[in-house]
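In this view, the complex is presented without one of its protein chains, the others remaining in place.
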Amino acid sequence: MLRREIPIFLAVMVGWFMVGEFFFPWAEPGGTEVQQMAVIITAAGVILGVANVIRINLLKVSRRQKDWQYSIFLLVGLIVMGFLGTVLPIVHAAVKGGAWTLGSLNLVGITDGTVFDRLYNRIYVPLSATMYGLLAFYIASAAFRAFRVRSTEAALLAAAAIIVMIGRVPLGEKIWDGIPLLTDWIMNVPQLAAKRAILIGAALGGIATGLKILLGIERNFLGSD
Amino acid sequence: MSLTQRIEALDRRWIFLLMLFSMSFPLIVHIRLPVRTSPEARGFYESIEALHAGDVVYLASDYDPGGKAELEPMLLAVLDHLFRKDVKIVGATLWPAGSPLLERAYKTVAPKYNKTYGVDYVHLGFKEGKENVMVQLGKSIREVFPVDYYGTKLDSLPLMHSGFNGNPIDKLGDTKLLVNISIGYPGTKEWVQQVRGRFQMKMISGCAAVSAPEYFPYVQSGQLSGLLGGLAGAAEYEQLIGRPGWGVTGMAAQSLSHVTIVLLILVGNFVYFWNRRKGAARS
Amino acid sequence: MNDPWIWIEAIMTLAILSYLYKDNPIYKAAEYLFVGVASGFYLSTYFQNVLVPNLFVPVWRGTSALFGPGTPAVTDLVRVTSLVLAIFMFMRFSPRGAWLSRWPLGALVGAYAGLAVIGLAQGDLIPQIDSNLLPLVAPGAWKTLAGAQGVAQGMAAFLGLFSNIVLIVGLLATLVYFFFSLEHRGFAGKTAKLGIYFLMISFGASYGFTVMARISLALDRLRFLFEDWLGIHISG
Partner (left out) sequence: MKLFDPDRLPIFLAIALLGFLVVYLIQRAKRGQTFFIRKIAGLEAVEEAVGRATEMGKPILYVPGIDDANNIQTIYSMIILGYVAKMVARYETPLIVPIAKAFVVPLAEETTRQAYLDAGHPDAWNRNNIRYLSDEQFAFAAGVNGIILRERPAANLYMGSFFAESLLLAETGFQTGAIQIAGTANIHQLPFFVVACDYTLIGEEFFAATAYLSREPRLVGTLKGTDYVKVVILVVLVVGALLATVHVNFLHEFLNLE
């Protein structure tokens, strides 16, 4: 009972609260509190995720598993960024310390002008942005090696892709001022019709799945027991 | 091995070099191309142009470093346009890594129009909860953001205290326009689904080029009054507000790179089929 | 050029770009550092922006109101239950108590399900059907065709004549493709085939937009390397 019925009961209760609140405005105040609970639980889930990352990598280092040296980089990055935003501010508040600075930067806190913010801008941002930047090169190699036009469907896909790619950049207009107009038409008519069908289909599927959870029919999120 | 077979088996690092050249050459040689305005970008521009001094917009800056390249030019252009029209901004983000980016954008543009924090613009920071937070914001901003990004109580910020023609800004409905800069989930789609219709908000969105095609149905149905798609959208908007920035500069490199990709697709297929036919003829 | 932080950012950028040549220890170190810095960043951001203002402060107020004088407000009580449910989340690690973590998961899945049903119905389903109830030929399409100058505008206006018909037929055909109660044979088969063609055009458009997005990302990094690091003037 405790393993399955209560979680499902909670899901049904919370779910209908959200739906009821939309159709019956008088249920207004209650809804916000329930949503507040969801916000806190999601945050707890993130802390759980980070704890999991620490656990896995600490194990990797202690057992000298493959690539354990790299896990040290991970742990150092995690501990520095985590410490600056959680432990240090608590200690600083508890001790009511003055301005703890490292050079011109404030050690405590995460907003502009802090060490945390500088590490974010000069280490996290470039790493993340360049990771995505690699995709430009991969897309080029994929275009050359994994884009085989072997059917009418693939030909239509290729034609639409080429017209859109040329029409969306100034060069398209240079070649012939009709190309950008053709691109606008493709984007606003045939492409839109197919995307709208997908939207409607996804909405029906999503509503049905949501309703099954609200009616306690859908239990998969618990996994079979 | 015939020439075409050697091409087909080309080491992909040559393709990387080709792309590197296509992207770098126009940047270094300063080629500048005029940008044509698409209908949905004009809708974005006109929605802000229709605002008056003193109006308040809610800025949902939902992106992180991964989307900085496409969306930061849009955000800077939007802030420039809004501040120039003396429109006040309540900004926040649903992406954990989004707050510092919004803060930096504010710090870049606000001084140019000597706008002061708390009076002309506010940064509420990040809140986890995705769709939950959106619906809550429609009902009570203070419930979601008890304090702003810097830990100050909302009521001690003049904009939040009396920004809605004299009385406090309580909920999304108290703002004139929802401006959303979006890289993924949660983003434009969720704002349209959860907030646009439910709280009758006028909404415009700037999004990564990847998700732009999916949002065209929302433009045609009127749920989105304007849409900027990727760097091309940023360039169009920059040109419309007469402030050409990185968007316009990047367009020449974007153009040459697109041509390279198109050629790669065509050559890739030509070589593939040529070898198949040659191979079939020989065996 | 000589600011040490610019060198740090350049090293980070080049370390990741080095993967294009081949996987190497520098890239691997940068990748692990990235995961670590990202996790640490999320930890601090969630702690500062969510847990402190939305959980610890109100719960502290809730528990003190509960045990202290005066009657606790409803919101404080709910906040305390949120804390209890949040703690259950961490039970997932204990082999015996793992099922306890299903309670908060249940509440979470329920909340998202409720919002999804409303959001999809109001935000997607009804408006998208409503906005496709279009006349077969858009009003004024003939006028624009008559007034069009030049080949390009002529072509655009000519296509404009058929916009509404293509929108209606395209939507119907693609919906038929996503219809699972009829085998794709005969009339239904042909319509579904037309639906696939529309889908392929839409995937082509998405492919084009995605190529544009990826290139912009790389351009941003190249701009940093050329302009900030090497000092070559670029941006407008």
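Each chain carries a letter (A, B and C) given by its place in the written order, and its residues are counted from 1.
Keep in mind that, in the parts below, a contact is a pair of C-beta atoms (placed from the backbone, for glycine too) under 8 Å apart; a residue touches a chain by one contact, two chains touch by 3 or more.
All of these numbers come straight from a predicted model, not from anything done at the bench.
In terms of the touch definition stated at the top, the absent chain reaches A, B, C within the entire complex. Among A:Phe17, A:Phe73, A:Phe116 or A:Tyr132, only A:Tyr132 touches the chain left out of the display. Residue in contact with the omitted chain (choice from A:Leu157, A:Leu171 or A:Met187): A:Leu157. From the options C:Tyr46, C:Phe203 or C:Phe224, the residue with contact to the unseen chain in the full assembly is C:Phe203. Within the complete assembly, residues 31-32, 34-35, 38-39, 92, 98, 105, 108-109, 112, 116-118, 121-122, 125-127, 129-130, 132-137, 164, 168, 171-172, 175-176, 178-184, 199-200, 203-204, 206-207, 210 of subunit C touch the chain that is not shown. In the full complex, the hidden chain is touched by subunit B at residues 66, 184, 197, 200, 210-211, 213-214, 222.
Residue-level contact of subunit A with the missing chain is found at 22-26, 45, 48-49, 52-53, 56, 131-132, 134-135, 138-139, 141-142, 145-147, 154, 157, 161, 195, 198, 200-202, 204-209, 211-212, 215, 217-218, 220-221, 223-225.
By definition in this document, only the chains that are shown with their structure count from here on.
Taken together, the touching pairs cover every possible pairing of the chains. Inter-chain contacts peak for the pair A-C, counting C-beta pairs in contact. Subunit C has its Cα centroid 12 Å from the Cα centroid of subunit B. In subunit B, the residues touching two or more other chains are 16, 19-20, 23, 66, 68-69, 96-97, 127-128, 130, 132, 135, 149, 198, 213-214, 217, 220, 229, 232, 254, 257-258, 261. Residues of subunit C in contact with at least two other chains: 20, 38, 41-42, 45-46, 50, 54, 111-112, 115-116, 118, 120, 122, 124, 128, 202, 205-206, 209-212, 215, 217-221. Note for the complex: subunit B touches subunit C at residues 13, 16, 19-20, 23-24, 27-28, 30, 32, 66, 68-70, 96-97, 99, 125-128, 130-132, 135, 145-147, 149, 190, 192-194, 196-198, 208-210, 212-214, 217, 220-223, 229-232, 244-246, 248-250, 253-254, 257-258, 261. Residues of subunit B that touch subunit A in their complex: 10, 12, 15-16, 18-20, 23, 33-36, 38-39, 64-69, 96-97, 100, 103-104, 107, 127-130, 132-133, 135-136, 139-140, 143-144, 149-150, 198, 213-214, 216-217, 220, 229, 232, 251-252, 254-262, 264-265, 267-269, 272.
Remark: subunit A residues 18, 22, 28, 31-32, 35-36, 38-39, 42-43, 46, 111-112, 117, 120-121, 124-125, 128-129, 131-133, 136-137, 139-141, 143-145, 147-149, 158, 161-162, 165-166, 168-171, 173-174, 180, 184, 187-188, 191-192, 195-196, 199 touch subunit B in the complex.
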